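Before any comments, here is the structure.
Just one protein chain is left out here, and the rest sit where they should.
Order as written gives the chain letters A, B and C; numbering starts at 1 within each chain.
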């Protein structure tokens, strides 16, 4: 089994290589890089010294030799590789946004300024959040043509945090859900820029792209899909990303107004009692999910409790008045938020144990 | 003019000493510390070496000799000093929560587990947010008896961020305002604890005391007061604090549903047009405030732009759908959120220029 | 195969548990903790939630059931467990300093203020730096009684960095070797203290215990042992530790005056030529070592290139005048500097592949 990574020297690509190299089912790797073609991966990342000394080739050589392709390229340029792989029946897992919107060309072009050259490919595309779309991923894989639109980091944390509340009618139907997220700086990628220059972001926090971040429509689409699946209207979504001085991790704090009907159905009680009931719903909902941990009441989700792992930790709280559910959802943005989830999708596609190669216990520090 | 600081070796107390020592109207200082009585301040903080070598005495000696008293003590123990000073006509500026709630003994005791021994003192107490209560501070000062309940750090950033929207009818009357805040670790004080142990909070973010932080009722009380002053109902408040791996700073992201009436009155338009109108209202509202900066549209509030200064930076945004005002409000938690605001209150009380001793341009890094 | 960890809730102990839980030869674990006896490990470290939910027992239960014992206790209290295990023929790997000094009771008591109650145990003790003492570890293991004095973090980085220069006569015999090291804060352990309180060490570096750190005699003893093995006099050692605002990692910069004779023997040349020759010696010296990486000339050792791994990265430099060898040696203080090296020692003892359970590629960020 040979895995190919197109764009192996960006942060997500390199993290993929690191994860894949420890995957028990992967025998070899093929890697490409536009910026560093002809160099060795360990020249670009000395971390790999003595471990992965592979030459970086071009994308064509990667797609020609591998049994599964991961693309970790900028938005808007993976389509040709997706087409080639789909035609050959090679699963294609795309970490860009290009295949996250299905056939909703309008949203995709409005937010990304691109249109698909081969819109027929979208019939093979699935949004790769296994907790939401596992069956569809398996179905496409079985049919022999599959393009996974691997989810964005913020949408992963937001969607897993809100899904049970939306699905189970805990969320008030018409009310806006606010997703307030904080990310580490690796989310900005490997290219130096003033916003990610150490002295500009160390010892400081800031919001950015307020009301205008491209993950807004992705979160909204996910929430709408979850709601639709349970015959509910799509909730409005408000999303604000923040940058914190840390390398990895996303913490999303999600404000979900409680459905009056649901609350009445529980017989009321103190906010902590309601929280306990919702926590039970969440635990049951995710009972069989290997990578979602619903935390006990005395633990609040924190990014350093999922660091370097594929977990999404969720803690369940109520505001003081008892009107609003507050979910804290933590992931490692480079693992469950990118490379780890891509590996998880590969595992689903090939029928491997879903935790294969992803058994990392979160680093303690 | 001699200023006294009771509790000079906690973080807020020591920061006060640093600011007061550069204040042009302060000739000398008297300092006390329970933990380090008999030592020199520069033994506890070598930063002061060669500059402030004062002996740390007890609170009695401080109140006996100074013309203005700052108390930076834990909650629940300043009352006796407030009483003594008030009787002697010495302005008393209290950085604890003890005098922030006026005569609302119920809220104070519910959240702090204390009751006032001398409730009559509350008639001299004023919540020391000069942008809200400057006139009342001057009035009490003129009358000769004043206790300033210096605001909490989170409530300062939240209140300044929301005030114009509440006062000017931009906020929908009945809708909950969500305050989502991120703080640096100095907010936890100088005493070592596991939560603030470097390896436990470095390279990580977390929420804490979700739905249960003591600054919730303080923010709610401020919002209610602002609304009442403009004949509006008190908005419900939801507040979540987060901890980020930085020393100083608070960034509050505040979600305020727009009043349909107000929006209609503006004639509508794109979200960015609405944002511009609200920004203009904010700028006008704070036109004469020396420490509030309403930022231009291309700048988002960040804690490193107010670092080491007494400024509150406010940026005005709208969510993508145009339904909700999103305010980012940044302060240095130890300056405008504690010691700097205390000095500002002293300036108001004594009729000094309000920026006296607080002219620091924010450190660039 | 059952591994026991006494003191499983300190940082080194918990890191051991994390590593051992992924070790292919370890079937089960037994854990003890004085502070948290009766609780579950995942209560103390939520990172383990859903993965290791073991109850924390007492040391007696651990030593009674396991086939290998790791002790991660404070200095001076492991001797009784070492005695018990040795008598039963169970390998005992001690992360404290108690068995690092062999029968040199004088040095041990001078620096640690303790004396051995059972000095006869020292005959079974070996300093557990496999790159130096692999044969002796195997010998004792074969004989059935072994106590490994697992090396300190600073001595590991210093000893691996200087070993080839001392062994191969590159170091001038009589000249002092200066070891200037920088450590992350996890080196200070899990107990909160002012020195490790976030606001006291964030955004700052400092030296500490200058001329007086307990790892000085350990480094000196290692250097002397290396020199003696090659019939050279023990070099004087000067060691200064520093604290930097990061979680993990140690970087040691080691200044080794060049032996005039050795330099003459190379035929001279520019400093970079000499550096290349020394780099070749180092590469050859460590050719078969799985965890030592001698870096190419264009890479300087950095802690983020060994993060979360058991590697020691070594870069070889010369000062501008060509008189002094400068070695940069980087390890992860919690892995190669503590828990990883302990596992490596277990692997040597039991004849497992030395990299078993330690295959982690350094985390990229």
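Throughout what follows, a contact is a pair of C-beta atoms (placed from the backbone, for glycine too) under 8 Å apart; a residue touches a chain by one contact, two chains touch by 3 or more.
These numbers were taken from a predicted model, which means no experiment stands behind them.
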Which displayed chains the unshown chain touches: A, B, C
From C:9, C:32 or C:253, residue that would touch the chain that is not displayed: C:253
Residue touching the undisplayed chain, where the options are A:133, A:186, A:240 or A:310: A:186
Which of A:203, A:313 or A:354 contacts the chain that the document leaves out: A:203
Among B:49, B:65, B:115 or B:174, residue touching the chain not depicted: B:49
Where the unshown chain meets chain A, residue by residue: 11, 184-186, 190, 192-194, 196-199, 201-203, 245-247
Where the missing chain touches chain B, by residue: 11, 14-15, 18, 21-22, 45-52, 186, 202-203, 247-248, 293, 295, 299, 304-308, 313, 334, 359, 361-365
Chain C residues that touch the omitted chain in the full complex: 176, 178, 180, 182, 184, 199-208, 210-212, 216, 236, 238, 240, 242, 244-249, 251, 253, 255, 271, 300-304, 307, 315, 317-321, 323-324, 326, 328, 330, 365
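Simple rule for what comes next: only the chains that are shown with their structure count from here on.
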Same or different contact residues where chain B meets its copy chain A, judged by the half mark: same
Centroid distance [mean C-alpha coordinates] between chain B and chain A, Å: 38
Of all residues in chain B, the ones touching two or more other chains: 184, 199, 201-203, 245-247
